[in-house]
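Only a single protein chain was left out; the remaining protein chains are all shown in position.
Then we have subunit A:
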Amino acid sequence: MANYYDIDDILAEEELVPAVFLQTANEVGIFDCADETNKVEAGTQVEMPFWLAQELYVRQAVSIKVPPYFDTKAKTRNEIGADAAHVDLRSLCPYFYNFGCKIARLIGEKTIGPLLLVAFRTRYREVLIKAHTAASIVVPKNLTLLTKEETKLYEAGQSSTAAFKKWRMGGPRLQKASVLGRKRKPVE
């Protein structure tokens, strides 16, 4: 169940998952070729958003497969094992960790969890170094590889470092309220 107040949690459930219909379903031809019958035969493989797949899964209407990047045999896994810091997780899935947790919990896939942890451990170090050392204006190029979760983390570190630097540099201690500088409009 998505956290109602967290937009990222909701967006993470938008991720498409491959699912196979276990029963013939009427009125959902939109998933399959949209012919006149407007139904999906049992055994058809379709892609649907996670939030829908979840509900159908608990009603045993579909079976869920893990997306290719979580697949045990896929090359993403090896890439993460080799050097997680340079895998473009964002293009795979913008909410890699959040979504990974969700799908692992739902279908009881035991290999996803450790994968996420290994990936985050390695990537965390990269984010840490960049967030606290990077000059404030230059955006490091690896930023485009980060998932949403990591980007948030990066921004949290980056903005507080920048705020501190700004404070230390000084500048006006008292800020002028925007209303004060305004000139009065001439009365017509």
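The definition used in the following text is that a residue touches a chain if its C-beta (ideal position, glycine included) is under 8 Å from a C-beta of that chain, and two chains touch if they have at least 3 such contacts; residues count from 1.
By definition in this document, contacts and distances are computed from a predicted model.
**Q** Which protein name, taken from UniProt, belongs to the chain you can't see among "DNA replication complex GINS protein PSF2", "Signal peptidase complex subunit 1", "GPI-anchor transamidase" or "Exosome complex component RRP40"?
**A** Per the UniProt record, that chain is "DNA replication complex GINS protein PSF2".
**Q** Looking at A:V17, A:I80 or A:C93, which residue reaches the missing chain?
**A** Answering carefully, the residue with contact to the hidden chain is A:I80.
**Q** On subunit A, where is the contact patch with the chain that was removed from view?
**A** 3, 5-9, 72, 77-78, 80-82, 84, 97-98, 101, 104-105, 110-118, 120-122, 124-125, 128-129, 131-133, 149, 152-153, 155-157, 159-161, 163-164, 166-168, 170, 173
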